[in-house]
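One protein chain is absent from this view; the other protein chains keep their places.
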Amino acid sequence: MKAPSVLARSSRWFLSGALIAGVMLGVAAAPSQAASPAAGPPIKIGFSVSLSGDFSSDGQAILQGYRLWAADVNSHGGLLGRKVRLIYYDDASSTTQVQTDYTKLITSDKVDLTFGPFSTLLTIPATAVARRYGYAFLAPAGGGPLVFQQNFHNFFFVQPSPVARNLVSFTHWLLTLPKSRRPTTAAYVTIDDPFAKPEVDTARGILSRHGVRSVYYTVVPSEVTDFQPMALSAAHTHAQLVVIGSPGPDLSIALINGFKQQHYNPKAIIATSGPDQGKTFSKAVGLRNTEGIMVPEGWWYGAKTYQNTRFISEYLRTYHGTVADISQDTPEAYSVGQVAQQAVTKIGSLDNGKLIAELHRGTFQSVQGPMRFDSAGRPQGESFIVQWRNGNTVPVYPAQYAVKSVEYPKPHWH
Amino acid sequence: MRIAARLAGLAVLLAIAVVVPQVINSPLSMTMAVFTLLFAIMATGWNVLGGYTGYISLGHAAFFGIGAYALTLLGQHVQVSSGYEPFFLLPVVGLIGAASAVPLGIITLRTRRHVFVVLTIAMLFIGQLLATNLRDLTNGSTGLSAPAAPWMGSAFNPPFYYAALIVLVVAVAVSWWIRQSKFGLGLRALRDDEDRALGLGINAGLAKLVCFVVAAFFIAIAGGIYAYFQTYIYPQVVFDPLADLAMVLMAFTGGVGTVSGPVLGALLIEPAHEYFAFTYGGNGLYLILYGTLFLVVILLLPQGVIPTISYWLALYRQRRQTGAAGQIGGQVTPAAATQRERAGEQPIEQPPPGSRAANQ
Partner (left out) sequence: MDLIYGAIVTGILTGGVYALMASGLTLVFGVMDIINVGQGALVILGAYLAYALEQHLHLDPFLSLLLTIPALFLVGVVIEVAIIRRLKRDRTMLSILVTFAVALIIEGLLTLFFTTNLVKIDAWYVDNSFPVGSVYVAYIYLFGFILSVVLLAALWAFLYRTKFGQGIRATVQNRTAAELIGINVARVETITFGIGVSLAAAGGMVYGAINTFNPVSAYDLISRLLVIIILGGMGSLFGALVAALFMLIVEDVTSVVWSPVWATLVFYVVLAAVLLVRAQGVFGKVATRRQ
């Protein structure tokens, strides 16, 4: 777990380094107003991330996104002319720890703004704490229907669409296939999670109504770690389609590896999360076995969205690797920063009440595209389906986002 | 006169407890205070079974979970306006916990003591399993939302603090009453030698069951307050083996079998626990510290703080009375022991800590 002082220390180095550089520039350059930020106290932004536990790989990716954004802001003049400082804690993927963390951030660390943690499961209790103190809550993840049902006025889900509809796009594509090619049977395996299960249930309802028989449906409690029996039973049904509801990558990875072991080759596989985790996913199942697997996403590296090229080059410079390694969570977190920045700059203050009003009013640009929120915090856009092709992910549906057409059926395991 | 002094002392303690929320400003500290009170309730309740009868239950936290879900589900039918409505549900919550305890107690109390302990562990996990899998009722791992309290900011914690304080006072009163009643005498006989107690005509089965159920009653209420306090509950959180162990540890630390012991134990341990969990949380150091603390308490202070202190006090007074010659050899005389025992500080007929009594 990172204690706040660790980041503060590195932040302090950055600050002093920047100040020295700024002073030298100021001395060397013309005596007019320089672009370097004024020496106001830094703006504190607080959040918790899952650095350990079930959601640790997603949590790390979220942290990367926040950090990239903060570094970007600070190197371009800061926010309201002040440096941005991130204060965060490890919530260990625990629903109780996340509440303690946000209480501390708000009441003890006295942060100016709060950003969200990973997963709907953790977002719900965190938002309740933020609401108690009147803070706006911008969440990179946590768009399950349960959150919106709470009608929290301070909540904003910064992804293109509320997740319950994520798989609907996929069902639309499937139903465009001629009946002879369509899968006739489907297996559904989902974790009992407020993000994954509603998506899978929605898809199952639609597909069952249109003639795709559900031959296997199981809801797995979130603390189960052994997914072998589910892989076995699903494989045994020989279903032609598999829909996986996993909030983190564990279930989808375990099922895919299980299917490999059982030599079970469904015609199509789609997961709510896991295949969107870049390197984490491709390493775990083997790059060649990613071919054809689909996942809904809100961001693509080739999209011409606001600051996307800048984001990607910053990422590659800081974390190296290739674009296919970038997990969805990182641009999601980056978008949170972008939206916050635009809203704060527009109203010219850090007052959370005014911020909440502005966030409900305006449209904001991000690497995921334009963002607008309704009164419960629902974003008003839609996500698209992405598929692994030759070791990279590309959008394949719907047509306005598609770069390639859908590869169907999925090739056999290697 | 001694009784007057003790009552005065209790009144002072109560006055301090009532004033605390007015004095503390930080919501974090107030949250810690609420948790401390909740654990004090749980430890006191647990002690009625574990301390008075000697049947150590390592699964009574299952009733905490039952209480939490009971309040949450009942709360869905309650209109929250002033915010105090859910508190009136607490007696019902307690009764639900007690009712569920009856069949569980009947099944588990049939066996020998150490099998009983193991069965209670199973009880906790079964509770968690059911809460996770009966999704139509409990919404499973996704969790359930309790009624939302209307209080904002730092006005949020005090009502919970006072509700927990009231419940704690009731729990301690009940615990005290049992202890000094004829029923309590029978319990002590049962704890020391069950067969002999049976021979004396004590209905051991019924006595144990009553204690089992009373413990479940208070623990369930604590669970109910917790649910309302946290606004969201999840099966793995309210059926938590660590909270279960914490409850037992507090009773042991303060003094198993005494009335004030569990409360003292909670006061000592919970703030430390919150501090550790908060500072070290996810990285395991907190578990290590916890386990070590538990080991130390069991091995070095098997009687708990209060009986050990009162033993030392008795020893000190003895030495002063008999002079430096040490004729009595530092042993507490039976008369002195009985007097202290009636005052509620030292469990009777337990060999003084540290002595090498025969292996049972």
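Chains here go by letter, A and B, matching the order in which they are written, and residues are numbered from 1 within each.
Here, a contact is a pair of C-beta atoms (placed from the backbone, for glycine too) under 8 Å apart; a residue touches a chain by one contact, two chains touch by 3 or more.
As the structure is a prediction and not an experimental result, all values here were calculated from the model.
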Hidden-chain contact residue, picked from the options A:174, A:220 or A:343: A:220
Residue in contact with the excluded chain [from A:52, A:150 or A:289]: A:52
Given B:2, B:77, B:112 or B:320, the one touching the chain that is not displayed: B:112
Full-complex contact with the absent chain, from B:80, B:178, B:245 or B:309: B:245
Interface residues of chain B (partner: the chain not displayed): 54, 56, 58, 107, 110-115, 117-119, 121-122, 125-126, 129-130, 132-133, 193-195, 198, 241, 245, 248, 252, 282-292, 294-295, 298-299, 302, 351, 356-360
Touch residues of chain A, complete complex, unshown partner: 52-54, 56, 92-93, 218-221, 223-230, 232-233, 236, 250, 254, 257, 261-263
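Convention: only the chains that are shown with their structure count from here on.
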Approximate Å spacing (C-alpha centroids) for the pair chain A, chain B: 42
Chain A residues within the chain B interface of the complex: 1, 3, 51-53, 89-92, 94-97, 99-100, 103-104, 107-108, 121, 124-125, 128, 132-134, 146, 150, 191-194, 197, 219, 221-223
Sites on chain B touched by chain A in the complex: 26-28, 31, 132-133, 135, 140-143, 145, 148, 152-154, 156, 230-232, 234-237, 277-283
